[in-house]
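In this view, the complex is presented without one of its protein chains, the others remaining in place.
Chain IDs A and B follow the sequence of writing; residue 1 opens each chain.
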Amino acid sequence: MLKQMEGSMAVAEAVALARPEVICAYPITPQTHIVEGLGEMVKSGQLENCEYINVESEFAALSVGIGSSAAGARTYTATASQGILFMAEAVYNASGMGLPIVMTVGNRAIGAPINIWNDQTDSMSMRDAGWIQLFCETNQEAVDVHIQAFKIAEKLSVPVMVCMDGFILTHAYERIDMPEQAQIDQFLPPFNPRQVLDPANPVSMGAMVGPEAFTEVRYLAHRRQMDALELIPQVAQEYAEIVGRDSGGLISTYKAEDAETLVISLGSVIGTIKDVIDQRREEGEKIGCVAIRSFRPFPIAEIRKACANAKRIVVLEKCFAVGMGGMVASNVRMALSTQPVPVYNVIAGLGGRPITQTSLHNLFNEAAADKLEGLHFLDLNQEVVERELERQRLDECSGSVAENILRDIGAVAASKV
Amino acid sequence: MTQQVKYYQTGTYTVGNRLLDQEQRTVQASLDRSNALDSGHRACQGCGEALGARFAIDAAMRATDNQLIACNATGCLEVFTTPYPETAWQMPWIHSLFGNAAAVATGVAAAQRVKGKKEVRVIAQGGDGGTTDIGFGCLSGMFDRNDDVLYICYDNQAYMNTGVQRSSATPPAARTATTMPVGPNPGNEFGQGKNVPLVAMAHGIPYVATASVHDLHDLERKVTKAMSMRGARYIQIFVPCPLGWGSKPCDSIKLARMAAECGLWPLFEAEHGEITDSTKLRKPAKVDGYLKLQRRFAHMFKPGNEAQLEGMQALADKNIVKFDLLEEKGDEE
Partner (left out) sequence: MNKPFAITLDVGTSLVNHTGSWRTERPRYVDRIPPCNKTCPAGENIQQWLFHAEEGNYEQAFKTIMQDNPFPTIMGRVCYHTCESACNRKDVDEAVGINAVERFIGDEALRHGWTVECAPDTGKKVMVIGAGPGGLSAAYHLRRLGHSVTVFEAAPKAGGMLRYGIPKYRLPREKLAGEISRIEKLGVEIKTASPVTSVADTMKEGGFDACFLSVGAQVGGKVELPTDGSVPMFDAATVLKDLENEQLPDLNGHVVVYGGGNTAMDVARSATRMGALSVTVVYRRDRNMMPAHELEIHEALEEGVQLACLRTIKAVKNGELELEVMVTGEDNRPVGTGQTETVPATVLVQAVGQSVDLGPLNGLDGVEVKGGVVLVGKDMQTGAKGVFAGGDMIPSERTVTVAIGHGKKAAKNIDAFLRGEIFVAPAKHDDAGFGELNTWYYSDAPRSVRPVLDVARRQSGFAEVVGNLDEETAQYEARRCMSCGNCFECDNCYGVCPDNAITKLGPGEGFAFKYDYCKGCGICVAECPCGSIEMVPEDI
């Protein structure tokens, strides 16, 4: 059924189609609308047989989820930014215990400076936590991927994080083709847990494991993620067969076959990149892109294959490991370590800064001329940076960098946090 | 024959009593107790926590006809029971993190509800650190939502598993690795700490109680009562720790008894925020006998630290009044 709706509501409806049994809710922008929507559905009776729990923190949200999932209930929660950091300990724990929880991350920057706008540093902070991480390009994809996430999670007993850009997707009104309940019921069987807390068949979950077995435990977790490399496309395929739409898999490519310049990115920015590619293709430039859907497990083979003929790779990412560079780029570089092709790393859109077509054109121009540095910051205001650096040179105690810059550019943002 | 006479030699204080009907004996007295926490665990000799946990869980198992799931916080109880590849638990049990046992239990309870398994009940449990400090937020949240969980705190008055550091349940003057008996106020500060049973009561939850390993009948009655109720319930059990307290392993129950009998560990119950009952002291005593058996209080008996001893006695005396712990003698069964 086609509907014009907000991304968050679309995700809420999609999650409801998966018949979750326990939902833990805690507010944080920009994810809040999703759990609000689900709350109303549960309260109104539209979503039946579901416990909706207002918890006191994200740490509790995921902890409650750990409990309900361990007890065999299909479990969902959502968070963003500070929230995922607040629950960090539980994030690792859920995957370590092999609990197939599905969690949406409405991607948002991490403070300080506190910032409610979109980038993907929050999800990336948990990239090594043992969860499967799926990034969505569109709200339609978010709808489809959420439903698939439950199947993937439960088949592997691994939690899945569905990442969608805050505001750009969560708050965007778009036309959504919502699957029918019957289709989803056909696609997604009831949760049949690998392990469950059950008085009839008692086990002890969450044992302390020492050096004698810890490596094996970790290795086995890795093997499960490797299995996911096969399962994710397979589930996407099953979904396509029932719902009639291909939206998932490990990566998707756009005009990549003959591309000399191949842009790799993830999330909603892919849309803008595609528009720019189209324009440049018209100019005759051999440019294309690869959207990474599954960042964990990282689809090394698919990336290699997609990049096989490219002359240069531009990894554009909305996250940044201070003191190092982009997380996505380092992963791509590792994948391409045997291929002698330059990989340019572009950090863009941090803290919600728009990534404009103009900026992208400028960027790709430089890339095509192989004039990009290894690590490039899109639209970095060099002037502001220099002034601050100068101030710091003069005065060791110059105060908060963020405040100084804000004062400098004359913007005192009043935003909701 | 045995029922005619109302006096049973050891009354209702010993674990069992051949003169009593089975159902009047404790769960621990029965041959078919569940031994939910079984032999082979790695707790120290004379660990009060190991004992308290079996007491409480076995009682809850009996009360629920073994339809019970436990969610454990990190701490001694978790570490000594479930080092891979051996578990001492004979029941469905989960350990997730140090500070989230209450929340995990909320989730387990929610799953039972959604699956229509009304009979399966949930317990969360942890040490005092995992409860009164790091798990406090989750605990309060669970209370606030009145989730159908009995939370049991095994209070050994410090972070034992990490080597005896101060928690908010550590008593004043006590030596811990982070409150050493040096300087002008040796040991833990007076005037700090929190009384989580009282805080729990402030949530207005259906049931709050304190218990102790020395009074098994009382402990089991409280656990059983708690399991007969729905909603959030809280029991804090006093569990001496020979390692952390510097006491003899054989004295664990004795110390619990002495703590209660001097008023430092009042046994009481509360429903919906109001105290409903307190256990009267059988053989009231001063605090020093209790303190003397523990190295963590040894400095209190050095010249110059008399004020600390007086301070402790004052705390006990205050409890005795506040929780109404004395009774006129004479009308015991």
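Simple rule for what comes next: a residue touches a chain if its C-beta (ideal position, glycine included) is under 8 Å from a C-beta of that chain, and two chains touch if they have at least 3 such contacts.
For clarity, every value in this text was computed on a predicted model and none was experimentally measured.
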Can you pull out the displayed chains that the omitted chain is in contact with?
A, B
From B:R145, B:R166, B:K222 or B:R257, residue that would touch the chain that is not displayed:
B:R257
Give the residue, chosen from A:G106, A:P159 or A:P202, that touches the chain omitted from the document.
A:P202
Just name the one of A:R194, A:H222 or A:K371 that touches the chain not displayed here.
A:R194
Where the unshown chain meets chain A, residue by residue:
96-98, 157, 194-196, 201-207, 209, 213-214, 216-217, 220
Per the touch rule stated above, chain B touches the missing chain via residues 1-2, 4-5, 7-19, 25-26, 28-29, 31, 35, 37-43, 45-48, 50-51, 54, 81-82, 84-91, 216, 242, 248-254, 257, 282-283, 329, 332-333
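Throughout what follows, only the chains that are shown with their structure count from here on.
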Per the C-alpha centroid definition, the whole-Å distance linking chain A and chain B comes out as 44
Using the touch definition up top, name the residues of chain A that touch chain B in the complex.
21-22, 24, 49-51, 53-57, 59-60, 63-73, 75, 89-90, 93, 97, 197-199, 201-210, 212-213
Provide the residue numbers of chain B that touch chain A in the complex, in ascending order.
66-69, 71-72, 78-79, 81-85, 87, 89-97, 99-100, 103-115, 120, 137-138, 140-141, 144-145
